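Only a single protein chain was left out; the remaining protein chains are all shown in position.
Every chain is named by a letter (A and B) in the order it is written, and numbering of its residues begins at 1.
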Amino acid sequence: MTILFLITAVVILASAVMVVTSRNLVHAALWLVSALFGVAVLYALLNAGFLAVVQVVIYIGAIAILFIFAVMLTRREMRDTGPGLNKNWWVSALTSILTFGGLAFLLSSWSGFSQTPAAIPSGFDAVSALGDALISPDAFVLPFEVASVLLVAALVGAVYIAFNPRAGDSPRAGDSPRAGDSPRAGDSRK
Amino acid sequence: MIPLSWYLILSAALFSIGLFGVLARRNAIAILLGVELMLNAVNINLVAFWRYLDPVKITGQVFAIIVFAVAAAEVAVGLALVISVYRNRKTVVADELDMMKW
Partner (left out) sequence: MTTETINTLIWLIPLPPILAFFLIVLLTNRSKALSHTIGVGAAALSFLGSMAVFIQAIGKEHLGEDPFGNSIPWLPTGDTWFNVGVLIDPLGAAVLFFVSITIFMIFLYSVGYQNFGQPKGDHDRPGLPPHGATVTDELGHKHTVLSVEPMYSRFFAFLALFAFGMYTLVVSDNLLTMFVGWEIMGLCSYLLIGFWYGKESARNAAIKAFMTTRIGDVFMLLGISFLYSATGTLTFREIFTEEMLHALATTATPILGLSAAGLIALLLFIGTIGKSAQWPLHVWLPDAMEGPTPVSAMIHAATMVSAGVYAVIRMFPLLTADFTGHGLTTAMSVVAFIGAFTALFSATIAVAQNDIKRVLAYSTISQLGFMIAALGIGAYVAAAFHLITHAFFKALLFLGSGSVIHGMEHGVLHTGNHKVDPQDMFNMGGLRKKMPITFWTFLIGGFALSGFPVITAGFWSKDEILADAFGHGHWAVFATLAIAAFLTAFYTMRQITLTFLGEPRTEEAEHAQETPWTMTVPLMVLAFFAITYGWVGIPEHFPVLGGLIPNWFHEFVGGTLAEHPEAVEFSWIPLLTSLVVALGGLFFGWLVYRNVNSPAEDKLQIPVLKNKWYFDEAYDFLFVKPAYWFAETFIYKWMDTGVIDGILHAFGKVTAFLGTSIRQYIDKLIINEFMGDGTARVTQWFGGRLQPMQTGRIQQYMLASLGLLIVIGGLLFSMLVR
């Protein structure tokens, strides 16, 4: 267990470092996939099997793919894209280190910092409990539904923002947004 | 057993690395990658707390599920924005997107 954890932790952290330092964005995205895998393993270690699967399916299967799509769509040329980090990267490094230090310090001063995991009662089915919680009116059905609305909104928003009237066979004149205001919300005036 | 502190330190480190990515990367998409890392760090924290404090109370996992949904939504919209900006400005370098300058 401990070994497993340590290996997983190293993988995660190393992948994360590579994510933030790769010049090539595709590489960065792929390193992200690796990190996400590591996190999935971590979930499994924490007896949250469902979450592990969800992590893989959604994060890796959807979000990381989306990232790669986006990278493809925003490539200017195949050549070198310049330095990956901006001018003040050392300030950012300092800030992150400080943040880490601060968080670690804060957490360590909490009494339950080094506790051991609580026992799971036998016969406890986390998945079904999760399912109950997500649809039970006494529990979290409302946040669940709101989250679905959020996803719909994000979907519509993303489509709308990224919509390119020149590409594709969508008609121009009839293309009026449902809200009724002027199109090209993504337009920026020069 | 693995003490909780390990998980917490791990998530703190992941968070900081993500933070570094957000603050220091030039490419806008890379910034979003950093955000993803931060969200994952948060999720780790949540699940760890769920497991170590009171596994019967499923609230921790529910929270993590919601964070998943939110992260997905945010990525979708964010990338759509980046693409849109790329179309208009022909650049995804964050430093070049300074129209809000005085």
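As a convention for this text, a residue touches a chain if its C-beta (ideal position, glycine included) is under 8 Å from a C-beta of that chain, and two chains touch if they have at least 3 such contacts.
Not measured: the values here are computed from a predicted model.
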Given B:Ile31, B:Leu79 or B:Val92, the one touching the chain that is not displayed: B:Ile31
Positions on subunit B contacted by the hidden chain, ascending: 19, 22-24, 31, 94-95, 97-102
Subunit A residues that touch the omitted chain in the full complex: 86, 88, 91-92, 95, 98-99, 102, 106
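The working rule: only the chains that are shown with their structure count from here on.
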Of subunit A, residues touching subunit B in the complex: 1-2, 5, 9, 12-13, 16-17, 19-20, 25, 28-29, 32, 35-36, 39, 42-43, 46-48, 50-51, 54-55, 58-59, 62-63, 66-67, 69-71, 73-74, 76, 81-89, 91-93, 95-97, 99-100, 103-104, 107-108, 112-118, 120-121, 124, 126, 129-130, 132-134, 139-140, 143-144, 147-148, 150-151, 153-155, 157-159, 161-162, 164, 186-188
Sites on subunit B touched by subunit A in the complex: 1-10, 12-21, 23-27, 29-30, 32-34, 36-37, 40, 43-44, 47-48, 50-56, 58-59, 61-62, 64-66, 68-77, 79-90, 92-95, 99
